[in-house]
Each structure stands twice: as C-alpha cells, then as structure tokens.
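Showing subunit A:
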Amino acid sequence: MTNPMEIPFFAAGAVAVIATLLAITRTIAVHALLYLIVSLLAVAVVFYTMGAPVVAALEVIIYAGAIVVLFVFVVMMMNLGAQDSETERKWLAWRAWIGPAVLSALLLFEVIYLVVRAPVSATIGSISTPKEIGLALYGPYLLGVELASMLLLGALVGACHVGRISRSGREVQQ
Partner candidate 1 sequence: MISHPIASIIGILIVALSLSAFLIWVERRLLALWQDRYGPNRVGPFGLLQVLADMIKIFTKEDWIPPFADKPVFVIAPAIIMVTVLMSFAVLPVAPGIIVSDLNIGLLFFLGMSSLGVYSIVLAGWASGNKYSLLGGLRAAAQMISYEVFMGLSLMGVVLLAGTFNLTRIVEAQRGLWYVVPQFLGFVLFLIAGVAEARRLPFDLPEAEAELVAGFHSEYSGMKFGMFFVGEYLGITLISSMIAVLFLGGWNGPWLPPLAWFLIKVFAFLCFFILLRASLPRLRFDQLMSLGWKVMFPLALANLLVTGAIVLAKK
Partner candidate 2 sequence: MLSVIRTIWNVFLHSFRRRVTIQYPDEKPYLTPRTRGRIILSRDPDGGERCVACHLCSAVCPVDCIALQATEDENGRRYPEFFRINFSRCIFCGLCEDACPTYAIQLTPDFEMSEHNRQNLVYEKQDLLISGPGKYTGYNFWRVSGVQIEGKDKGEAENEAPPTDVYRLTP
C-alpha cells in the first residue's frame, strides 16, 4: 500500500465490491444492472492497473458493452413494475441471504489470510500486449479456445433454429 501507483488498483477494487453489493440489494432490476455495469467497469480498471490493458478493453466491450445490454434488453421487455420490486424486497429477508453470506465470508477470510501471509504486488511489472495474448490463446490455450468456439457454434445453431421463420412467414411452431 506504500506504492502510490497501487491506489487506483485498490480504489477500483473497492468500487467493484461496493457496486456488486449494491447490485445484489437493489429491488429495481434496472438499478441493479446499472450497479453491475459499474462493477464491471471497476474490474476493467483493476485489469488495467495490473498491466492487462487488452483484457480491460475486452471487459468493457464484451461484458459491459454487450452482455449487460442484453440483460437490460430482457429486463425492459419483461415490463417489471412496483409489484415485482415488492417481491424482490421480500426475497431479500435476512433468512435468505445469511447462509450464502456466511459461506462467502469464510472464503473472504481465507483470501485475506493468503494475501496477508504472502504479500503480492498489485501492479505486475510487464504489460501484456495484444500480440502476447494472441500467442498465448493460439499456443498453450488452443484447446480451450477451440472448445469455447464449438460451444458458441452450438449456441448459434440453436438460436438460428429457434428464430427460424417458415416459408409462410410465421414463426415455426415448436
């Protein structure tokens, strides 16, 4: 913590944690999603301070810029009203969250213990370039990339099938 370069890292981390907590506790879905976006942006800043600018940019483009937009899209289509936020409020009773909270707290203590015992510097010296990332993806991690692409292809075919339009112009009845 003595290094002033680490202040952005810890600040962004704190923002991420707080925003995530707020995202969980909001009763209006769109507000929760807004906090989720803030959390993802904070994570992107964390990546950036750790010397991974490409990952940070991809985090913003893909997670904050595309996936959460789809979430917002779906939430908007569902037309949630005051009644739903009332239901949300009921679900946030302490009986519901105490169990997961205790388990996460155990994990948190474990992480703190590890961090305190073997202190690691937040800012890693080398900055990863797009070239290095590409070489890593298509070198040691080739199998993972191919598996992920197979999965995405499957999803694409499925989406095409669901959204298929029959010759008469109507959607295909399942």
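Regarding selection, all candidates are chains of the complex that A comes from, given by their letters.
The definition used in the following text is that a contact is a pair of C-beta atoms (placed from the backbone, for glycine too) under 8 Å apart; a residue touches a chain by one contact, two chains touch by 3 or more; residues count from 1.
This one's a predicted model, so the numbers in the text were calculated from it and none came from an experiment.
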Result, touching chain for subunit A in the complex among 1 or 2: 1
Of subunit A, residues touching candidate 1 in the complex: 28, 30-31, 34, 37, 53-54, 56-58, 60-61, 64-66, 69-70, 72-73, 76-77, 127, 129-130
